[in-house]
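The complex is shown incomplete by one protein chain, all other protein chains being positioned as in the whole.
So that you can tell them apart, the chains are marked A and B in the order they are listed, and the count of residues begins at 1 in each.
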Amino acid sequence: MSDDMKVVEDLTQSEYKWGFTSNVEADEAPKGLNEDIIRFISAKKNEPEWMLEWRLKAYKYWLTMEEPHWAKSKYPPIDYQATKYYSAPKKMPKLNSLQEADPELIKTFEKLGIPLEEQKHLAGVAVDTVFDSVSVSTTFKETLAEKGIIFCPISEAIEKHPDLFKKYLGSVVPPTDNYFAALNSAVFTDGSFAYIPKGVRCPMELSTYFRINAQNTGQFERTLLIADEGSYVSYLEGCTAPMRDENQLHAAVVELVILDNAEIKYSTVQNWFPGDKDGKGGIYNFVTKRAACRGRNSKVSWTQVETGSAITWKYPSCILQGDNSVGEFYSVAVTNNFQQADTGTKMIHLGKNTRSTIISKGISAGKSDNSYRGLVKVNKNADGARNFSQCDSMLMGDKCGAHTFPYIEIDNDTAIVEHEATTSKVGEDQIFYLNQRGISTEDAVNMIVNGFCKEVFNKLPMEFAVEAQKLLAVSLEGSVG
Amino acid sequence: MITIKNLHANVAGNGILRGIDLEVKKGEVHAIMGPNGSGKSTLANVLAGHEAYEVTGGEVLLEGKDLLDMAPEDRAREGVFLAFQYPVEIPGISNATFLKTALNEIRKCRGEEEISAKEFLQLVRKEMDKLGMDEKMLSRSVNAGFSGGEKKRNEILQLAVLNPKLALLDETDSGLDIDALKIVSEGVNNFKNKDNAVILVTHYQRLLNYIVPDFVHVLYKGRIIKSGGKELALELEEKGYDWLIKEDEAVGV
Partner (left out) sequence: MNKIPENTELKKWYSDQFDSFENKLNGGADTYFHQIRKKAISRFGEIDFPHQKNEDWKYTNISPVLKYNFKPASVLSETKIEDSLIENAFISEVECCSFVFVNGRLHSSKTNFPEGVTAGSLSEIMKKNPELVKQHIASLSENDNSFSALNAAFSEDGFVLLIDKNIQLEKPIQVLFLTGSDTENLLAAPRNLIVAGKNSSAEIIFNYRGFGSKVYLNSSVTEVFADDASNITLYNLQEENDDSFHIEKLQAHQTASSNFTHFSFTLGGKIIRNDINTKLSGENSASHLWGLYLGKNEQLIDHHTFIDHSVPHCESNELFKGILDDNSRGVFNGKILVQKDAQKTNAFQSNKAVLLNKNAKIDTKPQLEIYADDVKCTHGAAIGRLDDTAYFYIRSRGIPADVAKSMQIRAFATDVVEKIEIDELKEIINHKIFEHLRRVEVVNE
């Protein structure tokens, strides 16, 4: 047992491995938030007037709102005036190829293992990278263009595809949706935009990597994906940030629009800096993600592996509007030390014969708190709706917490909704059994935890699944014996 | 007894029965065989009136009466009995209550008096005894916690007590060991007489060793592709279904 505890200590004290900072010169806005800052951001990005108006409207609404504190989280008040709302790496106003990028930046990407390089060409991943606030490069643009697929930074979408962009911006997550969505709408600096035309199956996985690098910056990116009728796309999103003593705010908005017979698979590996083992620093990750299954037979699948951030509030949701539409949510959330994660999903059944599945795996270690919070709502006219939810928690040690808050609201007598939740620990007998077969405690716990999360990892694209497993191992593998 | 003409039926929009013609006379035993997914169970359920199956064409007459217009309970009262492949558990309702309620409904329909508690018990005990069932099963809830074999026996008990005109046995042999199979078959053999009829739905020949059919029909893709005497079942046992399917496809019906 004491040996096991040592393994626990070793592992839980492992440092954040992505915590380097890059010495990239940045072009920044001064700290603080006011209308001038928003005009500054808009001007920096050469935005049309309507975009500025949209931002200002969101800002004015934000000013009337109160910061929410309903989740099971505790954190000191955020000083919105102490954050920088714009930070762009200085050297590259327009990049045509990766070779032109700042060598420091390339090194950063290499450290991150971001698939920007040639070998990744073979893997067939198109990557848009967002560094602090602006999009640095998008690979494979031409290959995609042949199929009519648009995949570009959002700032480029505003410029080159204004009609398409304008039509869907804010249509799933309106600026008035919540406090952080309003803030994001006012100050978002970049993010990715993708449009998959009718009947097109995107030939490769689209991917965006986000990284917060500069000090005192917040990151407020937006992602907007549109899957037109009969199309399919798999989208990957990864996030990292350097170690810093102070907390940084990340308030992103992701909107997905799925039309008739289309499907989006959205996978996230979130590894923002979680703070150190004493709970100092780390990212506040307050994100609004929502998919609107507008079309008949449309489908969205959210898969997330959340290991980072000091505080995470995130509920990737599905509005199942089209008849026969399908929403899925697969999640692994790991918390250690002083991390707090409050995550889950909302499945809103509006159309007939809509189906949803929720599989959530929460692992808590250290002094962390890990909550699943979800809503399954079946509206009056959503005949034949089906939901199955399973929320499992695993605790490592007796100083952490695992919580489940499923809200189930059923207003239709033909609905069938099932929710199951369990809480368990890594069994000593399991570990002993594996030890007895010659497996170290560290590996044993790793195996057990991976087994616990398997249903979710199986939903990830292969490359991501491997990364997710590694992340998990570093985050807490073997945190209890 | 029962006449099926050009019967078509869908499940969830898919055509499962695509033109069944079958005539079963009093005193006859017909076996419906066929590979998995050929529509055998669908036929049994459609005849009993399961609402998940949508009849899209054809007609079914039970002694001249249109069966397809009737609710499941009315079909039962007219004398149709389906022994389920998967009998349903109903906790909280005793076997005795269930069976007596059913019997009295059917008697009412036949214009008979309600059965007295004493007569009912006598009748049920006699039949349970034949099936080798413990009398305690009467006070247990319907099928709740029963083993597979117990459930199938309970179906045959219901058959014996309700004494229908037409018995549809849906894969009654599945999940039974050889002893149980014998007992269940004996139950069916005791039931059949010159005034009633039996339709057996089965995948395997083995049941037909115990309940000997007068006719064997092979169902494939929702149609009867071959009919014959009991020797057809033996031929199927030996050669499988493939030769028939090939023959059928060659004819291109």
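Note that in this section a contact is a pair of C-beta atoms (placed from the backbone, for glycine too) under 8 Å apart; a residue touches a chain by one contact, two chains touch by 3 or more.
Not measured: the values here are computed from a predicted model.
Student: Who touches the missing chain here, B:A9, B:I32, B:L162 or B:L207?
Tutor: B:L162
Student: Which listed residue, B:T3, B:S94 or B:N190, touches the chain dropped from view?
Tutor: Hidden-chain contact among the options goes to B:S94.
Student: Identify the residue among B:H30, B:R77, B:R153 or B:K226 that touches the chain left out of the display.
Tutor: If we include the chain that is not displayed, B:R77 is the one touching it.
Student: Can you list, in ascending order, the chain A residues touching the missing chain?
Tutor: Looking at chain A, the ones touching the missing chain are residues 393, 395-425, 480.
Student: For chain B, which residues reach the chain that was dropped from this view?
Tutor: 48-52, 71-73, 75-77, 81-82, 84, 87-94, 96-103, 105-106, 109, 117, 139, 141, 158, 162
Just so it is clear, only the chains that are shown with their structure count from here on.
Student: Could you give the separation in Å between the centres of chain A and chain B, each centre being the mean of its C-alpha atoms?
Tutor: So the centroids are 55 Å from each other.
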